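The complex is shown incomplete by one protein chain, all other protein chains being positioned as in the whole.
On to chain A.
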Amino acid sequence: MPAVSKGDGMRGLAVFISDIRNCKSKEAEIKRINKELANIRSKFKGDKALDGYSKKKYVCKLLFIFLLGHDIDFGHMEAVNLLSSNKYTEKQIGYLFISVLVNSNSELIRLINNAIKNDLSSRNPTFMCLALHCIANVGSREMAEAFAGEIPRILVAGDTMDSVKQSAALCLLRLYKASPDLVLMGEWTSRVVHLLNDQHMGVVTAAISLITCLSQKNPDEFKTCVSLAVSRLSRIVSSASTDLQDYTYYFVPAPWLSCKLLRLLQCYPPPEDGAVKGRLVECLETILNKAQEPPKSKKVQHSNAKNAILFEAISLIIHYDSEPNLLVRACNQLGQFLQHRETNLRYLALESMCTLASSEFSHEAVKTHIETVINALKTERDVSVRQRAADLLYAMCDRSNAKQIVAEMLSYLETADYSIREEMVLKVAILAEKYAVDYSWYVDTILNLIRIAGDYVSEEVWYRVIQIVINRDDVQGYAAKTVFEALQAPACHENMVKVGGYILGEFGNLIAGDPRSSPLVQFNLLHSKFHLCSVPTRALLLSAYIKFINLFPETKATIQEVLRSDSQIRNSDVELQQRAVEYLKLSSIASTDVLATVLEEMPPFPERESSILAKLKKKKGPGVVPVSELEDGKREGGELNGGGDRGPDSAMSASNASTPSPSADLLGLRSAAPVSAAAPSAGSLLVDVFSESGAALSPLLRLSEDLAPLCPRRDELLNKFVCKNNGVLFENQLLQIGIKSEYRQNLGRMYLFYGNKTSVQFASFSTTVSYPGELQSHILTPLPLNVQTKPVEPLVEGGAQVQQVLNIECITDFSEAPQLNIKFRYGGALQNITLKLPVTINKFFQPTEMAATDFFQRWKQLSQPQQEAQKIFKANHGMDTEVLKAKLLGLGTALLENVDPNPENYVCAGVVQTKSQQVGVLLRLEPNAQAQMYRLTLRSSKDTVSKRLCDLLAEQF
């Protein structure tokens, strides 16, 4: 049946495509293509000028060949020629070629830009759109340089056709994404925001993508979009399904626009204006209600469009995290989807519920679906859905369901897809550690993990179990017994041998009383695995053996014999040979006392963030693990180490004890031993049984230097809250203190939440807030901060939380933070905790917007030396632009764009509001990415303010 191709057909092209399709082999295809390329080349080079049609046809053929996956290195000039054709079809093909085969030849770019410029100024909407499409498709920096100034004008001009506006908006978006520094909205900002009110739904749909992107980068400048977006959304949500005519999609009014509106709102906190907020909540409720109504169509398009809006609304509800009622409704809705027959919905519900699980309002509601989720993990046929189920189980896990979830994950591991095993192992290890109430359970779980999925158990996981066993003396005996039993399996994983070797080497004595696990039995068991293991494991076993000699003198002869055997002392592996030689010598010449000192039990490891968690984070990339999750891990990981009550000082000393230096002298022995070929690294050998290569200190030890100690030093606590107002202020095994605060002008209100983490009542609970030096200060000089509060209830029940409100007034600028002292009785013992409250001078900032000229004028006015404070310091964190911006905004100042001539620099301005005076502050932060340094300069009318802010901020970057 012959068919008519729409528009203008190009017969030659169709024939060529047919030929290609008829080629029987790849070779035949290449042959046909080469023939065509030769033909086109000769036509282009030929003397006869080609007419527009032929040129178009050949350019189109080249394009087709390129899209088949072949390289094309000519034809660009002919395509550019087509751009200036006044025949639409020729122009169109020219633009298509240019967009697909982007070329960096500068002469060509100049010609292309010229052609685009002509079309943009042609006032012919069809041509203008073509030109804008081309810019949007290429999106290069050269195009941004040429057109970023012109397009905003087209976008907001009153006489621009709707279709051109739509293209202009998205064209600008593409340029902004590629070269944000070149797209300056400035004076156009408010007119762009008002496109949300445009009559034409298509214009709104296109413009909102641009506005959303700009809002993410400059939320303050675009914040008027919130109320406009809410009213637009409200009109759509309340419209009947036919009101919006062609923008209704399968009975759903404007689904694309609705999703984008809800997405835009996620760039902002909940609206402050009560009326706007009320209207928005109403919209969200309507969307949730509609989900319960019977569908208006059986078509999947109807339900997809409707649910797309629903999921976006749920994302917004989760983003706000402040409406318990909506959160719980969202959770119930997702719960229904968990059992939906559509796989897509089950997938999305699992994914969305993961974020709900981290909200305090909906965590419990999420937990009620545990059986369904476990079932999904077991029965879903699609691995990506099972992955989501595993993620959700991980997210909903807490102390109450940890045993069940860990057991389910372990049993799933036995049959899990290879692609997700490693991640599952990490998750099980983290949960087991985080929620371990008794450590024997923890040890069992990890050993099970090694048994079931040994290949996927990374170093971090088995390091961690050893670390914890070392730090908890109540579990050492159990661990030794369990690992001894596990090693008796005929085929056990090498990771099990490592753990076994290490633990028996340290704590084998705890089970040696039982004749079934007497020293020699232990040794023979370990040694029976020796020959099946890799070099690093053998090295570890040798270290375990020397530890045995110290623990059990009766094994000395047997072990010395092993060390002396040719397979050890003449081992071709340098590391093994060296260990054998050194250990043999050590055991024969050192006195019992020296031996006991050198081979002493490992000191406790310093507390630190779980290395497993760090690994999971790394695996999933930053931002994947919710922040609260990480903080939890950090806190509770430490707890397991035995130490919420241990201060940073003891952590320091522990870490000193486990560095190699103190016992390095003892290795003077080494000089007596035969020196093997490569020995210089062996200094750490004896202290560090972990060390697998001698050259590298155990990662566990190295980690301790990188990561902050668990219980932050007091000033670190302050630093943590300089740029944010909410979070966990303090936590130990008994008590958690959460904080929420808000500031306006010179006033602040702080909510403290004291949570009793135990099941026992706290008695005589009392808190006092004081200002340091309060007692010594002159009675007539007012304190810089006035903090008022009411006493809290003296009894805090187990598991309960009490709230305390502090009203803070800033009288004058200050540099000391107020102190919070908490006293209570727990089981008879008096607990006394003193903390600094994170009230810092920057909390009383009022942001000030100003133009470049103003800024520099004021900067110059503040030029006296004492008005300026400056610090140059090394970057402590990454130098990512977005993070820096977020911090500077969190500081409370206005972040001024386009003020500093160097776009890498940041300048901010604000006024510190105190009761006695207002202090204007200007800030300039100059990053030097190459040197990883910053220069921070603050100028203000008051020297103490400059100085204090400079000190505070230097710790933030």
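Just so it is clear, a residue touches a chain if its C-beta (ideal position, glycine included) is under 8 Å from a C-beta of that chain, and two chains touch if they have at least 3 such contacts; residues count from 1.
Rule of thumb we're sticking to: contacts and distances are computed from a predicted model.
Participant: Can you match the unshown chain of the complex to its UniProt protein name from these: "PIGT transamidase", "AP complex subunit sigma", "Transcription initiation factor TFIID subunit 5" or "Integrator complex subunit 11"?
Facilitator: Not shown, but named in UniProt as "AP complex subunit sigma".
Participant: Just to verify: which one of A:S322, A:T343 or A:Q488 makes contact with the chain not shown?
Facilitator: Residue touching the absent chain, from the options given: A:T343.
Participant: Any idea which of A:L82, A:I109, A:L155 or A:L173 touches the chain not displayed?
Facilitator: The single option touching the absent chain is A:L173.
Participant: For the full complex, which residue in A:S54, A:T89 or A:S297 touches the chain that was left out?
Facilitator: Of these options, the touching residue for the absent chain is A:T89.
Participant: Would you write out the residues of chain A that touch the absent chain, in ascending order?
Facilitator: Residues touching the hidden chain, for chain A, are 1-11, 14, 17-18, 21, 60, 63-64, 67, 69, 71, 87-89, 92-93, 96, 126, 129, 132-133, 136-137, 139-140, 163, 166-167, 170-171, 173-174, 177-178, 201-202, 205-206, 209, 246-247, 249, 254-257, 259-260, 263, 266, 301, 304-305, 307-308, 311-312, 343-344, 346-348, 381-382, 384-385, 387, 621.
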